[in-house]
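Removed: one protein chain of the complex. Kept in place: all other protein chains.
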Amino acid sequence: MSTVRARVAGVTSHRLFWPLVVLVLLLVANAVYRPSFLSIELKNGHLYGSLVDIVRLSAPLILVALGMSLVIATGGIDLSVGAVAAVAGAVACLYISEQPDQNSLGVVLTAVALGFGVALVLGAWNGILVAGIGIQPIIATLILMVAGRGLAQLIAEGQIITINSGPYKVIGVGHLLTLPFAIVIALAVTVLVAVLTRRTALGMIIESVGGNAEASRLAGIRSRRITFLVYVVSAACAAIAGFMMTANVSSADGNAVGLWVELDAILAVVIGGTALAGGRFYLGGTVVGALLIQTLTTSVYAMNIDPQTSLLFKAVVVIVVCLIQAPAFRARFRRRRSAPVTPLEPVGTEKEQVPA
Amino acid sequence: MTTTPLAARPGRAWWRVPPRHVPVLATAALLLVMYAIGVSQYRAFSNIQVVFNVFIDNGFLLVVAVGMTFVILTGGIDLSVGSVVAMTAMVSASLLGDGLHPALVLVIALLLGPALGFAMGCVIHFFDIQPFIVTLAGMFFARGVCTWISTTSIPITDGFWTSAAQHRIHLGENFVSVGALIAVAVVAVAAAVLAYTRLGRNVYAIGGNQQSALLMGLPVGRTKIAVYTISGLCSAIGGILLSFYTLSGAPLIAVGMELDVIAAVVIGGTLLTGGSGYVFGTLLGVLVLSIIQTLITFDGTLNSWWTKIVIGGLLFVFILLQRLVGIRTK
Amino acid sequence: MSDRHPVLTMTAISKIFPGVRALDGVDLRLFPGEVHALMGENGAGKSTLIKVLTGVYGTDSGTITLDGDEVSFSGPMQATAAGVSTVYQEVNLLPNLSVAENIYIGREPRRLGAVNWREMRRRAQELLARIDLHIDVTELLGNYSLAVQQMVAIARAVDIRARVLILDEPTSSLDADEVAQLMRIMRQLRDDGIAIIFVTHFLDQVYAIADRITVLRNGRLVGEYLTSELPQIALVEKMIGKELDALERLDEATSGDDRAAIESGTPLVAADGLGRSGSVAPFSLTIHQGEVVGLAGLLGSGRTEVARLFFGADRADAGRLAVDGSPVTIRNPVAAIDRDIAFCSENRRTEGLVGELSVRENIILAMQAARGWLRPVPRRRQDELVQHWIKALSIRPADPEMPVRNLSGGNQQKVLLARWLITEPRLLILDEPTRGIDIGAKTEIQRLVAQLSDGGMAVLFISAELEEVLRLSHKVAVMRDRQLVTELTNDDTLDAARVMQVIASGSSQEGSVPA
Partner (left out) sequence: GGLAGCGNSDTGGDGDSGSSGGGNSKLVIGFSQVGAESGWRTANTNSIKESAAEAGYELKFDDAQGKQENQIKAIRNFIQQKVDVIAFSPVVESGWDTVLKEAKDAKIPVILTDRAVDSADKSLYKTFIGSDFVKEGKLAGEWLVKEKSAATGPVNIVELQGTTGSAPANDRKKGFAEAIAANPNLKVVASQSGDFTRAGGKQVMEQFLKANPKIDVLFAHNDDMGLGALEAITAAGKTPGKDITIITIDAVKDGMQALADGKFNFIAECSPLLGPQLMDLAKKVKAGEEVPARVETEETTFTQEQAKTALPNRKY
C-alpha cells in the first residue's frame, strides 16, 4: 500500500510528469472535439494522422531546442538559431537551384554540406563573440539574429528560391520504414546529442561551466572552449532544422524560415525543466517541451480556434503548464504529506540539564 | 600593529573614474563618435532637430526600456513589454472610439499594464517560476487581447489625444513633442528611484544575489513584484506615448519590440544577470539603436537585406569597441 | 542568575529536508547579556537551527519564543525587525554593491525620503574604523577578500544593535588580529545586555568568550552546559560522541624528516621573481618534493595571490617559474594541472564548488577535466573513489548524489579537498583548507597533509591559524603588504611569536620591532 503510494509520489514528482499531463490533456481535448484526431492510418505505406503531423512538424523545433538546451546549460542563450536555419536552408537551396540536375543525390549532399559548413562558421562566430571576446550572449547572438536574416535574404536576393529536388525533399517530407524521415532525423540527432553528453563527460562539464564558470576554470576545465563548442553545436542543429524546414515546402524563404523559432525553442527548453540561469539540463524535457508547443499550434488549427483568439488560448495553456509544473504552486494545493526520511544514526540519549 | 590597515588600497586620485562607470562612459563616447561620423557624412545630419527627432521617435521605446532596466537589474526579464504597449494603445483607441472620456481612458489604460505586470510578478515570486516563461505567456496574452479587440487598426480622433500628439514644444527653431518630454521625465524619475530610494537599492541587491538579499532581511518578494509592476507601468506609458505618436491602436504594432528593448538595455551596459547597470546607460542604449537607424535612413542607398546586415555590423562594431575600451581602462 | 528570563527559547525544534532529518527535537535557551556557543561537528545542524530561528526555513515542529511571546518568522526581514540580527555562515553579502551599502542596505540613512549617500558613507567609514578596518567604503565589496567581506558582514550585523546577535562561524576566515577585534566587540555588546549566539570550530575562542555551550550532534541536542564546568576534552567528546584519543597529540603531525634530505636535489617548483603588477610584488620561492611550505601573513597580505600565480589562476607578468628544474609558463589552471599542481581555493562557494552538481560530480570534476570529456571516468571507478573519500574525510551525509549546495559548510570544504586529492598531484596548494571544519576533521586533514608530504607530495599551505602553519610546515614564507618578506626554516626555535614579529616589522632581524 505504502509502496504503491510511494511509487505514485515518485512518478508525480518527476520533472516531466506535469508537462506530459498537459500534453495528454491537449490531445484528449482534440480527440473530444474530433475523435479521428488520434487515429493513425497507413496510407501508401506511410503513417498518416494528426499525431504523426505533430511529431513531424515538431522535428525542426526539437533540433533547435536541443542545441539551445546546451547553450542555456552554459548560462547563455542563442537568439540567432532562426537566422542560422534560414541561411543554411538558403545556401542549400540556392546551390541546388543552380544545378542542372536537381535530383542527383550528389548535388543534394553537396548542398547540405555547404549549408552545414556555413552554419558552422556562423556558430563559430557566435562562439568567438561570447567565449572569446566576452560579449553577453543575448547581444552577441542578437547581432547574428539581425544580420543573419539579411544574409539569408541576400543569398536569395529577397526572393523565395523554389527548388524541385526529390532527394532534398526527402529530408522534409520523405519516409523511412513508414515513419516520416524528419522524425527519424530528429530522433537520431536527439540520440546523438544524448550520447555525446551523457555517455561522455561532456554533459557534466557543460553543467559545471553553467553552474559556476570560475570554479570550473579553476578545476581545470577549459570553460571557454566548452562555451565556444555549444554555440557551434547549436548552429549545427539549427542548420539541420533549416534543411528540414526548407525541404518541407521545397523552397527557401529567407524571411520566413525559422521566424521566431528561437522563442519557441527557449520555451521548450524551459518547459523541459532547464533553468535559464544555466546548470543542469534535461534533453528529454526539451523534447517533451517541443512536442507540447507543436501540439498547441496544431490544436489551434485542428479545433479551428478563431485566429483572433488563438493567442489567448496559447497564453492560457502556457500559464497552466508553468503553474502546474511549479512545485511551489502544487504545494499550495496539497496537504502536507510526511516525506520518507532515512533516520540518522541515534545519538547517545544523555541529556544533561544545566541550571541556567 | 593593530594599525596595519586591512587590505589597504593605493590611494585613488579624485579624477580617476570608478571602474564601474567605465562601460557607460565608453558607450557615451562611442555614441558621440557615431554622431560625428553622421554629421561629417550626411547633409542635414547636423541639424539639432535630428537629435530632437531621436527623442520624439524613440520616446516610447525609451520609457519601455526604463521599465525593462528595473527588471533586468533584478536578474529577471520581461518579454511582455511589446505586447503590453500594443494592448494599451489598442484599448485606448477602442475605448476612445466608444466615446469614453479621455481622462477615464487614460486611467484605465495606465492601470492595465501594471495590473498585468503585478500578476506576472506574483506568479514569478510566489510560485517560483522562471520569468522568461511567465512573461512569455503574458506576451501571448496581451497580444491576444489586441487581436481579440480588433484585427484592424483603430484610428484615434479624440481631441485630447490629437492635441497631445501634434502639440509641438518649440525650443528655438526646433521642437520636441509632448511624448519626448514625458519620456525624458520618466528617465529622470527612474534614475532617481534607482539611486535614491530603498526600492531602487533593493533592486540592485536582488540582482547581486537574491539569496543574500533574502538573508540580509531585504523585502525580496515585494521588490520582485514591484519591478514587474513598474515594467508594466512603463509599458503602459509607452503604449500611451505610442498612441500619441501614431494616433491609433493597431493589433500588430510593436511586435518584436521586446528584443529591441532588451538590446538597448544591455548595450547600455546593464548586465543581463542583474545587479549592475544604470538608467542613463539604457538611455544611451536607445540612442545607439536609434542612431544606427538614423544613419541608415540618411544613407538611403541600402536595400532591405543590406539594411539588416549593416545594422548587425554596426551593432557588432559598437559592442566590440565598447568592450575593448572597457577592458583597456580596467 | 536563575531569576533571569531567557530572551529567546527554542523548544523541540525539528526540521526535515527531503531524505535528511537535520534537526530532531532540539532545544535552545538564550539569556540577555550572555555569549552562547553552539557547538557540534560538521553537519550537526547548527546552521540549520539558526536558519529555522530566523525564518529562512520553516519548522516541521517546535516552538520559538522571543521575550516570552511565541514567534514564527516568515523570513530574515521579520527576524531582523524583531531584533534578531544574523551573520550567516557563508558570507551572504552583495558583491555588486559598495561596502557602505552592504552595511546599510535596508536601513539606509535618509533625508527627505531619499537615501543620503554622503551620510551613509560617513557612517560606514566610522563604523569600520571602530573595528580597525580602513578600506574605501565606496569600493565594490566584491573587490575585497573574503576576510574583509566577513568583517563587513559582522559590522553590518553589529550595527543593527539587535537584542539577539547570531554569528555563524564568523571567525573562520579571520586571522588572529581580527578575531581579537571581534572578541572585543562581542564583549562590549554582551556587557550592553545583548544576547549572542556564537558558532565556531575553534575551541580556544569558545573558552575565551562563551558563557554557556549547547552541543548538537547529528541533529539532536546533546546538552547545555556552563563553559566553566565543561573541560575542553569533555566538550570534544560530547561533540563527536566517543572517547577521544586521536585528537590529543596534534603536534605529532609534523614529520621529523631530515631537512637536508628534502632540500637536496632540484626543487619541484621554483619561482624566480614571479609577480603580477597590482597584485603581488615579484618573489622567489622554491618548493621541494615532500616539503610543506607554509605561507604566513595578515589578511590581504597577498598569500592567496601567490598561490594563484603558482596555479595559473592569474597570469604572472614578471619572473619565471620552473618545474623540475625546467622553465615552464603556466598561463592557466589547465597548464598547472598538467604539471601535477592542484589548488584548493579559499572561497569554496564562488571559486570552488558547483552547487548544483552532486557530491560525486564535484569530487571527480578536476580528474575528469584532466582526462578530457571524451574519456569519462568509469562509473564504477567514480563510485569507488567517491566512497573512499567520503569515508576518509567523513563527509556527511554520505550520499554521493546529494547536490553539494545542500551540504553543511564544513562538509563542502571536505568535498573540495577530496576533488584535488583524487588527482594525486605532486604539488598541492591548500588555501585555508581547514576553514569551517570541525576539530575532528581538522586533525584528520592535518594528519593527511603530513602523510602526503611523507609520501613525497609537496604542499603549499595557507592558513590564518599560525599554529597550524607552524605545526605542519618545514619552511614558513612570510608575506606582508603583498611582498614576500622572508623565509623562515621551521626548526625548534621558530614559534608563533617570532613569526608575528616578522609580520609586524617586515624583517627577519630580531629586535627590530619597536616595542
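Every chain is named by a letter (A, B and C) in the order it is written, and numbering of its residues begins at 1.
The rule is simple: a contact is a pair of C-beta atoms (placed from the backbone, for glycine too) under 8 Å apart; a residue touches a chain by one contact, two chains touch by 3 or more.
Model, not experiment: these values are computed from the prediction.
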In the full complex, displayed partners of the excluded chain: A, B
Absent-chain interface as seen on subunit B, which is shown: 41-44, 47, 49-50, 53, 56-57, 60-61, 146-147, 151-157, 162, 165-166, 242, 245-256, 290, 293-294, 296-305, 307-308
Hidden partner chain, residues of subunit A it touches: 34, 36-37, 43-44, 48-50, 53, 57, 153, 157-160, 162, 173, 245, 248-251, 253, 255-257, 259, 297-298, 300-302, 304, 307-308, 310
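By our rule, only the chains that are shown with their structure count from here on.
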Topology of the chain contact graph, where touching chains are joined (line, ring, star, complete, other): complete
Interface with more contacting C-beta pairs, comparing B-C to A-B: A-B
For subunit B paired with subunit C, centre-to-centre distance based on mean C-alpha positions, whole Å: 43
Intercentroid distance (Cα basis), subunit B paired with subunit A, Å: 30
List of subunit B residues in touch with subunit C within their complex: 1-9, 12, 18, 20, 192, 195-198, 200-202, 204-205, 207-209, 211-219, 275-276
Residue ranges of subunit B in contact with subunit A within the complex: 79, 123, 126-130, 132-134, 136-141, 143-145, 147-148, 151, 259, 262-263, 266-267, 271-273, 303-313, 315-316, 319-320, 323
Subunit B-touching residues of subunit C, taken from the complex the two chains share: 56, 75-77, 79-81, 86, 88, 92-97, 101, 105-106, 108, 113-115, 132-136, 138-140, 144-145, 147-148, 151, 156, 177-178, 181, 298-300, 504
